[in-house]
Structures are given as C-alpha cells and as structure tokens.
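Shown here: the complex without one of its protein chains, the others still in place.
So that you can tell them apart, the chains are marked A and B in the order they are listed, and the count of residues begins at 1 in each.
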Amino acid sequence: MYSEILFAGFGGQGVILAGKILCIAAMNDGKNVSHIPSYGAEMRGGTANCSVVISDGLIASPVTPMYDIAVVMNTPSLLKFEKSVRPGGKLLINSSLIDVEPTRTDIEIIKIDANDISEKAGSHKAANMAMLGKLIAVEPELCSPQALYDALDTAISERNKKFNPVNIAVMKLGGGIDV
Amino acid sequence: MGKRVLLKGNEAAAEAALIAGCTHYFAYPITPQNEISAYMAKRMPKLNRTFLQAESEIAACNMVYGAAATGVRAMTSSSSPGIALKQEAFSYIAGAEVPAVVINMMRGGPGLGNIAGSQGDYNMCVRGGSNGDFHNLVYAPSTVQELADLTLKAFDVAEKYRILALILGDGYLAQMSEPCVLPEPSGERHEKPWALTGAEGRDAQVIKSLRLADGVLEVHNRHLEEKYKAVEAAEVMFENFMCDDADFILVAYGTASRVCKAAVMRLREKGVKAGVFRPITLWPYPYEALSAAAAGKKKVLTVEMSLGQMLLDVQLAVRGEVPVDFLGRPGGGVPMVDEVEERVLSYGR
Partner (left out) sequence: MADKILYTRPRSIRDVKTHYCPGCGHGIVHKLIGECLDEMNCREKTLLVAPVGCGVLAYNYFDVDAIEAPHGRAPAVATGMKRARKDKLVISYQGDGDLLAIGTAETIHAANRGENITVIFINNAIYGMTGGQMAPTTMEGQVTKTTPYGRDVTDVGYPIRACELLNTLMAPYYIERVSVHDVPNILKAKKAIRRALQNQLDGKGYSFIEVLSMCPTNWGVDAQTGADWVRDVMMPYYPLGVFRDKGTEEASRVQ
C-alpha cells in the first residue's frame, strides 16, 4: 500500500498533531512514513496543514500535489483542497463546522460531526481525534486502532497525557465503535 | 541498533550533533531551521554544554571559529540568507584551517525570498560564496535518517581534514518527520596539536589567515590544494539507484532526488528503464562515478529545486558524451513526480 494523506484545518484544531499520531501509529505497525507540516508564514494566517505518506515500501517523494485522502476540518480547507484529492480518493469532512457542500462527484465524500462527537465523549477540543478514528475506520490499511491509541503515548506531551483516555474514547466514537 | 523514532529533520540533525560530541552551538534565528536552535537551547545546558543565541549570523559563525580554534566541536546552523552572512567566517575558517560544522536548510531566494524548501544555494555553498581559493566539504542528505548520519559524520571529517563541513538540506528535509534510528557515536577523534589552549609547556601558536610575506600565501594555498585533493580522493559519496540497466539517468540531490526515485519507480512499472544518480557529497562532486553511470545512456536529466545550478557539474561529468536535459523549479517549487515522469516519457524509448 502507498497512501498520501492531507490533514487541513485552522490553527488549534490539531491537524499537525493528527498527522503525527497517524505517522507514529503506522511506523509502530512497521510501515514507512513521512510527515511534512505547513510552517512559518503559512501558519501566521491561522491555517495549518500537513502531508502524510504511509507505505509498506520505500517512500520516495514526500511531496505531492495530489492526495489519496484529504481530511478537512474547516470550510477554507475544504475550498482549498477539494480539488487536490485524486479521482477515486476520499474526502473526510468535519460536518460540525463545514456547511458548504463539496462539488466533486468522482471521489468518496465522508462526513463526520467531529466536534459533536468530541463533545459527546467529554472533550471540547478533540475533534481531530474523531477525524482520526473515522479515517482508520474507512482506511483500515493505514494502521490498527490499537496502534493509534498507543501512539498517543509518544505524541502527546506529558502535560496533556491526562486527556488520553478521553482522546481514545473520541477516536473510538469517531470510528463508530461504541464506548 | 537503536529504536526507530519519528523525528523531524531539524531535531534529528541537532540530536546527531549532540551524539557527535558537539559541545558548542551558536546561531541566530531564521526559518525553516529554528527547531535546531530550540532543541539545542533545551538540551545543551542539561549536558553542561554551550548554547548561545548570537546577535547575528556573522557573529554566530565567528563564535564557532573562536570556539573550534580552541579544539572543541562547534556548530552553527541557518538558512539561505543567514548562510550568505556566514560566508565571511567560512573563508577565514578555510584559511585558518579550523574544523567546523554548519547546517544550511535552504529556502527560496534571492533576497529574503520565501521560507519554502529550495536548492538555490548550490552555487553559494558548493562553488564558493566567499573570497579566496578554498572548498567546504558539502553533504546533501535526502532523508531524515541520512541527515542524522551525515551530521554525525561531518564532525569527524571536519576534524580529520581541518575543514568546514556543510550540511546542505532544504526546508522540506528540515520540517519533515520520518522514522529515524539515531546513530551511535563513532568514537573517532583526531589529535589537535594546533588548538589554542595557552602556551603552556610549548611555543605559542597562532591561528590566522593573513600571510603577507612574499610567496607565503601561495605556499599555503598549495598546502590547501593538497588537502583538497586528499578529500577528493577519499570522501566522495553518491548513490546509484537503478542506473546500471537504465536508458535514462536522472541526476538530483536532496529532496529533488526523492521525487526522481518516485518517478523512476513509476517509469519502471511502464517498462521505461530509468535510474537516479544521487550525489551525496556536492563537493567533492562524484564526477567519475556519474561519468561512468551515464556512459552509453540515451539521456541524462538533471532535476533541481533551482534553475540549473548543479547542471554545470553534471555537464562537466558527462562531457558531452550523452545529451543532458534539465528540469528545475525555483522559488520553493518542487518538481512533481508527474512532471519528471512526463519529461522522461517524452524522450521515447
């Protein structure tokens, strides 16, 4: 498998972190991974994104103009990146915040009320975890659910580790697993 | 072997420098290499080593010059416009033969340019950039793993030849996270009888680049020339990726070489035999190896994130025996896999 994934949203939604968690999980499952964030001046505008590649073989190019999957968490990201999904690819939309309908018909549109799911599981700011949970539910080749949960241990700072049980609950809910 | 961890390029380079025994790090902030400084600022005091944010790139590199002249392992890092400022010290370091390590995470230019990854500093860093007859040893890693490994190696080689070893990365490599196994310390150390440690029990000694007396500088230049020849003979590094049976050779370094590898794999699936020749040292340049790899091929394509700076070296290596084409994107643009693939397909079988 070889999968190029984009995470995009506004600063504070944790899209860079979501990419990193997925990378650590896939790496620990034995995959090759790469992660490139938007950085510097791009961040000042309040939008953030990262490109993730996951492969069971060599990752040659870490940069790509097109993605197999785009995970968009706010409206500007949808407008900017809808065209960057390869035909036949998947577009995951945070429908809690995005009220614009995508126009593409040659890709699979997957909507998820990420913020609502996060709230339901007891967190105001774990929408990114809900998106991750959904992502691996629709694309199970990327990594195992357990690897995703375990990756939190490495990816989350000491200060915020206490939120990990809630994060895992949100991931599960996002993936349609009852908790 | 150590554990595979997900590391950002900047952090991997910084940690590798620590493993190499770098005790003194001086730098001035500039994107996209700021994580190196942040990492050093955090770690150096804990290890009882020195981190200092200098007042300028110029000062930072001169601090490296001063510290390294006393025999310690010292490093600075920056990005393109900052490296331009460090060029002054590069020349003094070369003339005075002080070992030093510098990391350049290239961004778009000229001028302030932008902060995207680029390869526009090839001419400045590989061909010169400062005054006088000298070379820096230039490593061009293409993965986070290789960045860590070459940073470690740079300290050893710099010390061995009393030369400045430059890591020439780019903003993508700096910001990219990949699985990496941190290298083990090499343990390599070279005697430094030249180091300034005070004239205790020996004659006083001087580290300098000024040589005014008749003919003395020429003698020194000849001595440097001999040293550079030794480096050329022993330190050339390159990767030959599927070149042997290829009809088309793509030549690229750093991030651009990864794009080329992806294109080659796609081309091979389509039955087009292509390969990538990747220089790992840019000075000394692998002229002979490239010449051999290109011999008898149908075409050589140079791919850069700049407008044909390495192209001249490729042409020198190939010596007109094979046609050399060029594909480059400047200003933070990266040649895409599709573009490279299409260009090779356009050559026909």
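Going forward, a contact is a pair of C-beta atoms (placed from the backbone, for glycine too) under 8 Å apart; a residue touches a chain by one contact, two chains touch by 3 or more.
These figures come from a predicted structure and were not determined experimentally.
Shown chains touched by the undisplayed chain in the intact complex: B. Among B:Glu55, B:Glu225 or B:Glu321, only B:Glu55 touches the chain that is left out of the view. Set against the missing chain, the residues B:Ala74, B:Val231 or B:Val334 yield one that touches it, B:Ala74. Touch with the chain omitted from the figure is made, among B:Thr23, B:Asn114, B:Asn240 or B:Gln315, by B:Thr23.
Contact residues of chain B toward the unshown chain are 23-24, 26, 50, 52, 54-56, 58-60, 62-72, 74, 88-89, 92, 96, 196-201, 204-210.
In the analysis below, only the chains that are shown with their structure count from here on.
Remark: chain A and chain B have CA centroids separated by 34 Å (rounded to whole angstrom). Considering their complex, residues 4, 6, 31-32, 114-115, 171-172, 175-179, 255, 258-262, 264-265, 334, 336-338 of chain B touch chain A.
Those residues of chain A lying in contact with chain B across their complex are 20, 23-24, 27, 32-37, 39-41, 58-65, 154.
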